[in-house]
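The complex is shown incomplete by one protein chain, all other protein chains being positioned as in the whole.
Right, subunit A next:
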Amino acid sequence: MAVVITGYEIQSPLGCTCEESFASLQAGLSRVGNIQSFDAEGFPFKAAGEVRENGQVVATPSNIDRKVYFLERALSQLIENTTLDARYTSAERIMNIGTGIDYIDIASFFNHREYRQPPGSETTYYKTAAQIKKMAFEKQVSGGCNIFTAACVASAQAIGLSYRMIKRGMKRAILTGGSDSMISYVNYMGFYLLGAMSTDPNPATACKPFDRRRSGTVLGEGAAMLLLEESSLAREEEILAKIVGYGCTMDAYAITDPDPSARQLAKAIRLALEDAALAPGLIDCVHLHGTGTPKNAPAEYLALRQVFGERVAELPVYSMKGQTGHLVGSCTAVEMLAVMHSIREQEVPPTLNFTESDPEAPLFVVRGKPLSLPIRYVLKLNSSFGGHNTAIIIEKYQ
């Protein structure tokens, strides 16, 4: 028995279908530009990776919470493009989702002078949980709806619980992944004020994962949904990959910074390897969190060094965030696109905007063009504000 991925759908800066997103990923297109989905005049920094369809930013009216909108689209695609309907009843479907903080429609609030929340009426303050649970009900997912909110690892924890549920014998179809958008007035400005944004004024080069000149991250947005099943219940021709290990730890160090010793991040990797019953030497490449912030890269390097030893110098690593920005509550789910790509194409993509190696984080970052190599096991790492660490191991189905 194995836990298999039998469906994947995406709404991201790279595109609104898998094929469009794979093509943008492979072409190495930067999908970070100045904010277009709302008027950001006067903002001190405007770079963002907004969801694009055929290269154009998807526009929505201000009364739409974009993270709920993109989740609905990804979920509908997943139901439409898989054989889920034919094989599982509504009660046999569970949704585990990672997401972010609430959306405030500041423009409507201003124009209507309304900031209370009359029960049951249209409001300017969008309750995330209520909207997602309503969506699950409308999409006939009645086996449970669990929402994870640990910032940048929210969707990793959602995928992790989904994996454990099936591994421990729940005969269910689990729709898992995440959706987030902080590209709105209050949330974008709030994140900017945390001081984690890049200082590079050029949006296309602003996020430079692992690069010596990195100065911070850039916000992105998007959603991705995976269908997880037990292998004996899945149709073999629909299997995309297997999830074979998951580990999760907490730094318990600081609310703002990662533990510089990276001990708990290394432990998350070891737990995932133990769960998968794999030796570290079997991991072929690592898709890192790679935010472009100064403190992230040394912590990830140290964690890999503790687990892989000298091999860290030749273990290829990758981050998608130079291309899309940081999708926060949905980053793991959306970055699974690149994991699928590595497994499908047997290559590690280049990390966009990486040109100069950092002596404090001398990782083997693929640059310029993809690195071809036989890939069976991919390690996916993510960490978050507050100190959560997750490691997921994905195996090529063969």
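Rule of thumb we're sticking to: a contact is a pair of C-beta atoms (placed from the backbone, for glycine too) under 8 Å apart; a residue touches a chain by one contact, two chains touch by 3 or more; residues count from 1.
Simple rule for what comes next: contacts and distances are computed from a predicted model.
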Tell me the UniProt protein name of the chain this structure doesn't show, selecting from "Heme exporter protein C", "Aspartyl/glutamyl-tRNA(Asn/Gln) amidotransferase subunit B", "ABC transporter ATP-binding protein" or "Beta-ketoacyl synthase N-terminal domain-containing protein".
"Beta-ketoacyl synthase N-terminal domain-containing protein"
Only one of A:Ala27, A:Ala86 or A:Ile255 touches the unshown chain, namely A:Ile255
Of the listed residues A:Ala2, A:Ile64, A:Ile106 or A:Ala204, which contacts the missing chain in the full complex?
A:Ile106
Where the complex has a chain not shown, which of A:Ile5, A:Val32 or A:Cys145 is the residue touching it?
A:Cys145
Considering the entire assembly, which residues of subunit A contact the chain that has been omitted?
38-43, 96, 99-102, 104, 106-107, 109-111, 113, 115, 125, 127-129, 133, 143-151, 154, 157, 160-161, 164-165, 168, 185-186, 189-191, 193-195, 247-256, 264, 267, 271, 275, 384-388
